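Now for chain A:
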Amino acid sequence: MGIHRRRFLATPGLAALTLGGLGCANWEQGDHVLATTTLVGDLVRQLLPTEIPVFLLMGPGIDPHTYEPTARTVAHIQQARLIVGHGLHLEGRLTELLEATHEHGLRRVFLVTRHLENLHPNRLRKSDGQWDPHIWFDAALWSDTIQPLARTLAEVYPRHRTPIEEKGHLLMSEFKNLHREMLDGIQSIPPSRRILITSHDAFGYLGQAYGLEVHAIQGISTAAEVSESSLRELANLAVDRKVSVGFLESTVSPRTLEKLRALIRARAGRSTETSFRLGGELFSDSLGGVGSGAETYQAMMRHNLRVISGALSHG
Partner candidate 1 sequence: MAEEPHPLKEPAVRLEDVTVAYGDRPALWDVDLEIPKGSLTAVVGPNGAGKTTLMKTMLGLLKPATGRIEILGKPAQGCRGKVAFVPQRGSVDWDYPATVGDLALMGTHGSLPWWKPLGENEKRRARQALELVDLANLADRPINQLSGGQQQRAFLARALSQEAPLLVLDEPFQGIDASTERAILDLFRKLREKGNTLIVVHHDLHTVRDLFDYCVLLNVRVVAAGPTESTMNEENLRATYGPRLGLDLKRPGNSPLDGMWK
Partner candidate 2 sequence: MTSPDGAVLCACIGAGLLYGLLGSITHLRRQSLRGDVLAHAAWPGVLVAFAITGERSPLVLALGAFVFSVGFGLVITWLERLFPRLKGDGAPALLLSGSFALGSVLWSLMQRHLEGLGQAGLKSFLLGQAAAVQWLDAWTLLGVFSAAGLFVFFLRRDIAGILFDRDQAFLLGQPVLAVEWVLDLLLALGVVCGLQVVGMVVLSALLVALPLAAMPHTSRFGTFVLLSTLLGALVGLITPWMVILLESTFGHPGRGVPTGPIFVLLATLVAMASLFGPRIFSGPRTDTSGIQP
């Protein structure tokens, strides 16, 4: 129980404070950063020096679209010095709580996508009338969130301004390299095979940035109702375009994909040419846990690239 702690340790004093805070509804503010998702938390951790602990509200594998804030959530928010969230309504109901916290001046809240939403909305993708929040799949776009975040972190922890800013530059160039890696990787897949089918529409930016055609059973939120007709359309598409692989996601139940597979099999008959399989698990709304090989953003992106190019290239 308790919130998910990052791997490096806090100083003993902070640890005691945290444990005390976890034990009861203690509203004393600590010195740590509270991040909502693993992705945001990873970004913050990579920017901050190790002395400053980063705590997570949602552990690996938790679906942020349907996260329900509880009384404990509020307590965690109260205990943090800074709260960093994603925004663009990724965190579902939690978003409202964060915004209320910020508006009432209770705690400092920073949403990493706010800058993009306000200044560069044209780079954001819209799906079904709503912003698609999964921007981290475009490494260049994710890289653009670094500077405003680094600035905020430097303001909150002024003693660490210099190392934060330096780390910021470092990360930006790392992400740039990653971006090129992704591009090369995806482009090396034969063009006719560059079709990605997943449970929910998380990979729109991946498709946009690196040249993949992306289709999903559910829309951008896992809370939406699955429509039978969209399942059927997707099955037809898969059969027509000879797509042989669909990808599971770590945060979504495989039922809808299994149904898709059943529909495709029914439509295509038993010819091996059009057999459809579920080809590996992608990390969509979350990083992986310890030992998964996807504990950081870079690792996660590379993992996804390996899985996707491996499955699609070899059919």
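On the choice of candidates, all candidates are chains of the complex that A comes from, given by their letters.
Basically, contacts are C-beta pairs under 8 Å (C-beta built on N, C-alpha and C of every residue); 3 or more make two chains touch, one makes a residue touch a chain; residues count from 1.
Please read all numbers here as calculations on a predicted model, not as lab measurements.
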Chain A in this complex - touching candidate among 1 or 2: 2
Candidate 2 contact footprint on chain A (complex, rising order): 1, 4, 58-63, 65-68, 70, 127-128, 201, 216, 218-219, 222-233, 250-256, 258-259, 262-263
